[in-house]
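One structure below.
This part shows subunit A:
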Amino acid sequence: MELMPMVLYAGVLLQLILAGVAAAILFERKVIGYMQLRTGPNRHGPWGILQTVADVLKLLIKEDIIPHAADRKVFVLAPIIAFVPSFAILATVSWSENLYAADLNIGVLYFIGLSSVTTLGVLMGGWSSNNKYALLGSMRGVAQMISYEIPLVLSIVGVVILVGSLNLRDIVFFQESIGLWLFIPQFLGFVVYMISAIAELNRSPFDLPEAESELVSGYHTEYSGFRMAFFMLAEYVYAIAISALATTIFFGGWLGPDFLPGEFWFLLKMCFFMFVWFWLRATLPRARVDHLMNFGWKVLIPLALLNIVITSIIKVWMG
Partner candidate 1 sequence: MTTHTEEMTLNMGPQHPSTHGVFRLKVTVRGETITSAEPIIGYLHRGSEKLAEGLAYSQFIPYTDRLDYMNAMTNNYIYCASVEELMGLEIPERAEYLRILTMELNRVASHLLWWGTFMLDMGAISPFLYAFRDRDHILDRLNEISGARMTFNYMRIGGVKWDAPEGWIDRVKETVELIRENIHDYDTLVTGNEIFQARSKGVGYISKENAVNWGLSGPALRASGVKFDIRKDEPYSIYDRFDFDIPTREEGDVFARYKVRIAEIYESLKIVEQACEQIPDEGEIIHKKGKRLMMIKPPEGEVYKRAEASKGEIGVYLVSNKKKEPYRVKLRRPSFVNVEILEELLIGQPIANLVAIFGSLDVVLGEVDA
Partner candidate 2 sequence: MSEHLLNLVKETIQNQHGEEAVEEADMNFEKPFITIWSEHWTHSLAETLRDGDEFRFDFLSCLTGVDYEEHMEVVYNFYSFPHDQYLYLKVKTPRTSPSVISVQPLWKTANWHEREAYDLLGINFSGHPNLKRILLQDEWEGHPLRKDYVTDKKAMGLE
């Protein structure tokens, strides 16, 4: 791709993602609202459609508060460090057969590698606030994100072995060629991926870094206004990215019956993943830190390794 279209694509994508985040937040509040026997936001625009817009506007015009004892430079930088990688990983997502930015050979690795940088933002945000809850929150967040990155990566390795490529588009083409979405042959990997993705995204029931009943608001306790919005944005963009990755590698990306365009199928599958996360949030209580760690290291990682071994045996056996 040439420079100009690339910049254009990135600009358009950024706008769309922002709109997507707004939609996702509304979607979440609506879904959870109905699950809790209430209607959710319904005051701004028809069906509450402008609620998020109003929320964001409110956040943007709020006073920008930096605590006196905070480490100013790091405090300011942290939300950006958290946000940039979560947006950058979207570059490799192939929304349909023809709509994509970078056909990167190591797409999967790029995805996982860059997303690990978000941790740094969380850590810096928590530490620089000079707040004890924020510190505890970021310590939890980092321990959790580092631990769960391993099963997340390992769960994808099975797919990579099966396909023989790290390229996200190749993975979809492979699924097209065998006529089967990979979550069936890679079911174990899929389960491990789903669970560790929740932990990686800090979503309920693994939302320990925020855990409002214990740590007030976790690592972004001291953040307000548009810096807070940045953290929220990073969180939701990352959620969108992870669901896009899940769609690509386990649910056949843009594949689907012909009567609708590929982009639509892709978005539909993504929405399904998002819905599952919201559903869990409305249902489950929060797990505890040590349980979470035990589960990650003693259950998920062995399972993911088992999946790799089985996949390799099958791959060698089938030739």
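Throughout what follows, a contact is a pair of C-beta atoms (placed from the backbone, for glycine too) under 8 Å apart; a residue touches a chain by one contact, two chains touch by 3 or more; residues count from 1.
If you want to know what made the cut, all candidates are chains of the complex that A comes from, given by their letters.
Here the structure is a predicted model, which means the values were calculated and not measured.
S.K.: My understanding is that every option belongs to the complex but just one is in contact with subunit A. Which one, out of 1 or 2?
M.R.: Among 1 or 2, contact with subunit A goes to 1.
S.K.: Show me the residue ranges of subunit A that touch candidate 1 in the complex, using the header's touch definition.
M.R.: Counting only subunit A, the residues touching candidate 1 are 32, 35-38, 132-133, 135-136, 139-140, 204-205, 207-208, 211-216, 281-291.
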